[in-house]
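Note that this complex is displayed minus one protein chain, with the remaining chains in position.
Chain nomenclature is as follows: A and B, assigned in order of appearance, with residue numbering initiated at 1 for each chain independently.
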Amino acid sequence: MRKIGVFVCHCGTNIAATVDVKAVAETLGREPSVVVSEDYPYMCSESGQNLIKDSIRDYGLDGIVICSCSPRMHENTFRKAAASAGLNPYMVEIANIREQCSWIHKDKAEATEKAILLGKAAIAKVLLNTPLIAGESGVVKRALVIGGGIAGIQTALDIAEAGFPVDIVEQKPTIGGKMAQLDKTFPTLDCSACILTPKMVDCAQNENIKIYSYSEIESVSGFVGNFTVKIRRKARYVDETKCTGCGLCTEKCPVKKVPNEFNLGLDNRRAVYIPFAQAVPKIAAIDADYCNMLKNGKCGLCSKVCTVGAIDYKQEDTFVEERYGAIVAATGYEIADVSRYGEYAYNQSKDVVTSLELERLMNAAGPTGGTLLRPSDGKHPHTIVFVQCVGSRCTPDKGKPYCSKICCMYTAKHAMLIREKYPDTEVYVFYIDVRTPGKNFDEFWRRAVEEFGVHYIKGAVGKISPRPDGTLDVQGSDLLMDEQLHISADLVVLAAAIEPSKTARSLATMLTASMDTNDFFTEAHPKLRPVESPTAGIFLSGVCQGPKDIPETVAQASACAAKVIGLLSKDKLKGNPCVAHSDEMMCNGCSNCANVCPYGAITYSDKEFRMPDRTTKTRRVAWVNPAVCQGCGACTVACPSGAMDLLGFSNSQIMAEVDALCR
Amino acid sequence: MQVNEQTGFVPTIVAFCCNWCSYAGADLSGTNRLQYPANVKIIRVPCSCRVNPMFILRAFGRGADGVILCGCHPGDCHYTTGNYYTRRRMTLLCSMLDYLGIERKRTRVEWVSAAEGAKFAKTMRSFAEEIAALGPNRRLEDLRVRKSEPEGRVPDAE
Partner (left out) sequence: MNDLKDRVVRMSGSRVERCMRCGKCSATCPSYEDMEYHPHEFVYLVERGDVEKLLASESIYKCLTCFACVERCPRGVEPAKVVEAVRLIAVREQGKNRLKPDDLPALTDADLPGQALATALRKYAK
């Protein structure tokens, strides 16, 4: 017979006022197998814990029941106390006689009776508890960052700085992401490339960082501390080890009419190209959709001019398999499609552009060399209208339900830069609300109005009609004047909503990380764990978790790196021992459990069993990986043969509680 | 304690609560001192999907008059999908109990989040009232184990 100790806490008067703690201790002390039953004013206090520890040693207890507050409060405290007295911490059960008894009942007799019953149920359970030891698993000291924008770059740099190797996987031929395309950054108006490219170079030069550019994630398996990731290295038809990035091929390539995605199609590039001058890695790539040699075998010019023989038309996709301890999602965002809003005439006129297109039009490295010119006729625009909230703050059928957060600030930035550079230009901004929370942010947009004379109009644009003379008739409302306006504009800039990368959802499926309805990754806790995914070992950096500007992205990226470093600096991970466990003798290999497991923790293997007649038989049986299992218990109910059980919450333990409460 | 005023019947009610939402909701109703009848006794499980329909039948077999199962709201499960399984399993169990002629109201499934202390207390009050009005569970009670067991008996492992 097991020896059980019962400890009843008064919690000052919290419990003792409505529950007769002495009576509870006395009654529970008469239960068979209970050898000691005590009450104490504060069981969680130092002396209370000492009382428990001493009793464990003095009576040689096999299990203890604490009648106290909610196990969500002090279960760990008492488990630690038990462990320090040499008792397995999972031989502790808590009867919740505060939140679920003394605090909700007024009648003392009634509450005392219920407390006794709850105590009996806990005793019934603890009699069936088994000592559990938390499993340990190793940690691969290498991190994977998916996405090479500013979020991924910052996370990788911080992890590398701490001494851990990091791989960046970027689907484009260069890292840098959206920030590389920007002109100036708010609220200080420093040049984006000037602050980003040194970080890109740091990445390339840091010996702890390895960049897989032009690559995608093919598959992910494993669990926290031990992921195995297959990376597809897309064929770029250029030998990375040989290419020096001299750019000769990109000058000689005869295919000149390929829309340049880096400039958002505002100009053209060649079929062999380096995305931009400061690309990292600075290695050319051949666009197989346009290259004459790859399409019909006629050309080969780039290979002739290449002095190092780096061009390789026979290159194929290759695969790399690597093991990681932690994975960071930093997949960033895209600009939402604005052509669905016919009233803005985005498809009808070249002079209706998105804000990101305007960034390129204003960028010194952009298609116009930094002079702001209309895309349609290359003339200088004199009246520019900005439209806010295009596709943001809509009902889900009309666009994105969220605020894209960065538009108010970058529009103020654009308006200010234009007014500064071209004082003869009139700038109008149609806004619904100006949202500028952040350090120096409100001052920034007020400066646009007060110092730069930007016209902010409270209202929306209802229709944009291109006129034969090349101007755009912008029809909008001025809600403060209660007027409908018509502005004859040369250029209209749409502050398009931002949306998560199209690749994010398939990646989330591979990572078993959860997403919200907008395809943003969900954080483990919206306030207290903002850079972790609910799936252990998966971390979130940047806009893939929600709209944010560069300072916030960098802050989150570093926070994310801190969490990754915390994980990688551990040699062993302690798991939750209350995990599912399959009895091989009873398992019939039906796969029901594996089908309901949300974590993919259950695998099958063929195992040989000795039969009673001394023959051996091979059977397919389930095995639960204790490092992956989170202990939900879905499999235990799905199992038709009763082979699957949950440690710490076993079938017999719960039945024992049921019996104790009903009897 | 919920009592049927006419018959003096005091129901026994078992509530299975998932650790992450409903058990925390129950704690919250305690923290807020929101009363509900002492007939309700809570059993903590990691997730509502841990509750085998057998546990519910076992409770009825041992003389429970009502069983309520509480989990996170659909979509909010700590384990992502657990409560969806619960919802399906309980639909089946309830229709089976219905088929057997057991009052539909004796079993209930509710979604209570960790923030819904008031909802937890309200749900328990209304459930206890309903069970008190229904009267004792006779059809599913296992008479062989009826209250005559010696106290402190360790139940068989299934």
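Here are a few things to note about the model shown:
Quick note on the criterion: contacts are C-beta pairs under 8 Å (C-beta built on N, C-alpha and C of every residue); 3 or more make two chains touch, one makes a residue touch a chain.
Worth saying up front: this structure is predicted, and the values here are computed from it rather than measured.
Counted over the whole complex, the shown chains touched by the missing one are A. Of the listed residues A:Arg393, A:His455 or A:Arg505, the one in contact with the hidden chain in the full complex is A:Arg393.
Residue A:Ile432 is the one among A:Ala134, A:Leu266, A:Ala336 or A:Ile432 that touches the chain not shown.
The chain omitted from view is touched by exactly one of A:Gly332, A:Gly476, A:Pro500 or A:Gly546, namely A:Gly476.
Only one of A:Lys458, A:His581 or A:Lys607 touches the chain withheld from this view, namely A:Lys458.
Counting over the whole complex, chain A has residues 341, 343, 389, 393-395, 397-399, 432, 458-463, 475-477, 479, 482, 484 touching the chain that is not drawn.
To be clear about the criterion, only the chains that are shown with their structure count from here on.
Chain A and chain B have CA centres that are 36 Å apart. Residues 1, 12, 14, 19, 23-24, 26-27, 29-31, 33-36, 38, 41-47, 49-55, 58-59, 62-64, 78-82, 85, 89, 121, 145, 147, 149, 151-152, 154-158 of chain B are the ones touching chain A in the complex. Listing the residues of chain A that touch chain B in their complex gives 31-33, 70-72, 96, 98-101, 103-107, 110-111, 113-114, 117-118, 120-121, 123-124, 127-128, 514, 534, 578, 596, 598, 630-634, 636-638, 642, 646, 649, 651-652, 654-659, 661-663.
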